[in-house]
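A quick write-up on the structure given underneath.
Of the protein chains in this complex, one is absent; all others appear in place.
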Amino acid sequence: MRQDHIISAKQLSRRDIEAVLDRAAEIAADPSAYADRHEGSLLGLLFFEPSTRTKMSFSAAMKRLGGDIVDMGTVESSSVKKGESLADTVRVVEGYADALVLRHPSEGAAQMASEFVDAPLINAGDGAGQHPTQTLLDLYTIRENAGFDDLSIGIMGDLKYGRTVHSLAHALTVFDARQHFVSPESLQLPRSVRYDLHESGAEVREHTDLDDVLSELDVLYVTRIQKERFPDESEYHEVAGEYQIDAATIREHNEDLTVMHPLPRVDEIDHDVDELDGAQYFQQAHNGVPVRMALLDMVLEESR
Amino acid sequence: MRQDHIISAKQLSRRDIEAVLDRAAEIAADPSAYADRHEGSLLGLLFFEPSTRTKMSFSAAMKRLGGDIVDMGTVESSSVKKGESLADTVRVVEGYADALVLRHPSEGAAQMASEFVDAPLINAGDGAGQHPTQTLLDLYTIRENAGFDDLSIGIMGDLKYGRTVHSLAHALTVFDARQHFVSPESLQLPRSVRYDLHESGAEVREHTDLDDVLSELDVLYVTRIQKERFPDESEYHEVAGEYQIDAATIREHNEDLTVMHPLPRVDEIDHDVDELDGAQYFQQAHNGVPVRMALLDMVLEESR
Partner (left out) sequence: MRQDHIISAKQLSRRDIEAVLDRAAEIAADPSAYADRHEGSLLGLLFFEPSTRTKMSFSAAMKRLGGDIVDMGTVESSSVKKGESLADTVRVVEGYADALVLRHPSEGAAQMASEFVDAPLINAGDGAGQHPTQTLLDLYTIRENAGFDDLSIGIMGDLKYGRTVHSLAHALTVFDARQHFVSPESLQLPRSVRYDLHESGAEVREHTDLDDVLSELDVLYVTRIQKERFPDESEYHEVAGEYQIDAATIREHNEDLTVMHPLPRVDEIDHDVDELDGAQYFQQAHNGVPVRMALLDMVLEESR
C-alpha cells in the first residue's frame, strides 16, 4: 500500500485488499510470530461516539502486536466540550501516539482529520460514511469460508441506512461477486449506491423475498432492521418478521450456507442458527483482530 | 483446580482455596518471579456496573503478571444499549482475550455467561449473588493475620443484604471457624443463609451488641450499613451509630484484634483506628492483587 491513512475501502485496490487479507491469514495462522512486532508503539484511540466492539478489537489487535493504546475516553470527558476543533484535537493526540484510530459521528471527519496529521490515521467509522476495517474483516470472513471465486452473496435487511452494507457491496465489485439484495421496499439500496454498483459493472439483483434466492447463495449477510426507521411499531414488527432467518430454513434450503452479521443482532438471526457450522458471525467479529493487526502492522511499517 | 470458570466460592474445596492462597503468598513474597509469566495474554474486562476497586485490582493483577487488559468500558458506551444479549456479548469478547472477568447486576449472570464461552470466565460480582475473588482475598487476609486454627471471627453491620458477608460466612465453614454475627435485628442474616450455615455444621452465634463478644474475637469484619435500607433517616442514624468501632474501644477490650472491611467505609470504622497495627482493611484491599494474580495464573495455565 502506498497510502498511510486508511479512510475508505474505496481507496484500496484489489491488490491492496488481498495484501491485507494475506497478512491477516498469516497472523491468524501464527500469532506468536507477531507478538513483539510493534513493542513500544502506541495507538491513539479517538472515539467521538461509542463503539465497544470496534474499540476492543483495535485495542486487542495493537496489544497482540506487542504495542499499547492511549485512549481519549468519552467525549464527555474531553476537551471537545470546551469547544476544541477536531483538527486541533488530532494534532495534539498525534504527539502521544504512533498511529491514530478515529471514530466520529460526522461523514467526512476522518478524511478532514487526516489532512492535519503526519501519523497514519485509520477511519473506524464516520457517521453514514466509511468503516474500512469492518469491510476488510467482512471480506476476510467471506474469503475464509466461501472464497471469492464465482461467489454468490445475499445481503439482507436494512440496505438503505446500513453503512456496512454499502461499503461491502462496493468492495465486492472488485471480486466480481454476484450480489443479491434482499429487503423490504422501504429499505432498499439508495439510488446513489445502486448507480455506483452498476457503474462498477457489478452483477446486482434486488429481491423482497429471501426464498427467491436462498438456495443459490454461498453467503448470507444479515443486518439489523432498526425500529426507529418506521413511523409506527406495528409496521416495524410486520416487516422485520419477514427478514429473519432460522436453522430450519437453512437446513431445508441451503445446508452449506455461510451466515454473517456485523453484530449486534437482535432477533434477525434466530439463536438456533448459532449451532450450525455455517454460523460465522461470532468468528467474523473475532476476525477483526488479525485483520486489524495486519492493517496496523502495514501502516506502522510504512510510517517508519 | 479442575474448573476453569470461577463463578462462586462455593465451587472451591478447602484444598482449592488453600492452593490459591498458597500461590498468592508465593507471589506476594516475590512478585518479580511472576512479572513475565503471562506476557502477551489479554484479560477481557466486562463490567456491566461500576466497580472501580475490583476493576483496578484485576487490571493491576493482570499487568503484574506481564499481561494486559481489553476493557469493554461502561454499559452506556456498549452494544448492550442496542439490545445485544449477554450471551452474544461474551461470545464476541471471547475473541479479543484469553480470559474474561464479568461484573453484572443480575444474580446468576456469570453462570449463564460461562456456558457460552470456552475462555475461562471469572465472576467479579453478580448482583446479590457471588463475588468469589472478594471472598478469597478476605480469606487470605484472615490467614495472614490470625490463621484459621481455632479462629473466632465477628462479622458486623448489614448482614441481610451484604453479598460479601454471605459468601465469606459460607467459605469460613470449611475452616471450622467460630462465627459471631453482630447486627441490628432488622439487618440479621437472611433465613436461607442461616439455614445453609447450620447445614454445613458451622458454629454460628448471633448478637445485637458487639460488647457481648468483642473480647473473644481474633478478627472483626465490619461492613457498611446503608442509609437506603431504612424507611426514615433518624432510624438509620440511631442504628448505624451502634455498629461503629473506634480505637479506644479496641484498646480497652481487645488490643490484638484484626479489623477488616471490604471498603468503602463511611463512618463505621473511626479514622483513629487507622493507626492501630490491627487495622488491616487497606492491606486487605491491597491483597486483592496477589490473590487475583494467583487465580489468573491458575486459570490461564489451566486453559492452555
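Read from first to last, the chains carry the letters A and B; within each, the first residue is number 1.
Here is the rule we use: a contact is a pair of C-beta atoms (placed from the backbone, for glycine too) under 8 Å apart; a residue touches a chain by one contact, two chains touch by 3 or more.
Note that the coordinates shown come from a computational prediction; the quantities given were computed from them, not determined experimentally.
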Chain not shown: contacting residue from B:Lys10, B:Lys82, B:Arg194 or B:Arg265: B:Arg265
Option touching the unshown chain, where B:Ala99, B:Val273 or B:Val289 are the choices: B:Val289
Residue among B:Ala60, B:Met112 or B:Leu276 that touches the chain left out of view: B:Ala60
Residue, one of A:Ala24, A:Met56, A:Val93 or A:Leu172, that touches the chain absent here: A:Val93
Residues belonging to chain A that touch the chain removed from view: 40, 42, 44, 68, 70-73, 76-79, 81-84, 88-89, 91-97
Absent chain, residues of chain B that touch it: 32, 35, 50-53, 55-57, 59-60, 63-64, 66, 68, 74, 224, 263-266, 282-283, 285-286, 288-289
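By our rule, only the chains that are shown with their structure count from here on.
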Approximate Å spacing (C-alpha centroids) for the pair chain A, chain B: 40
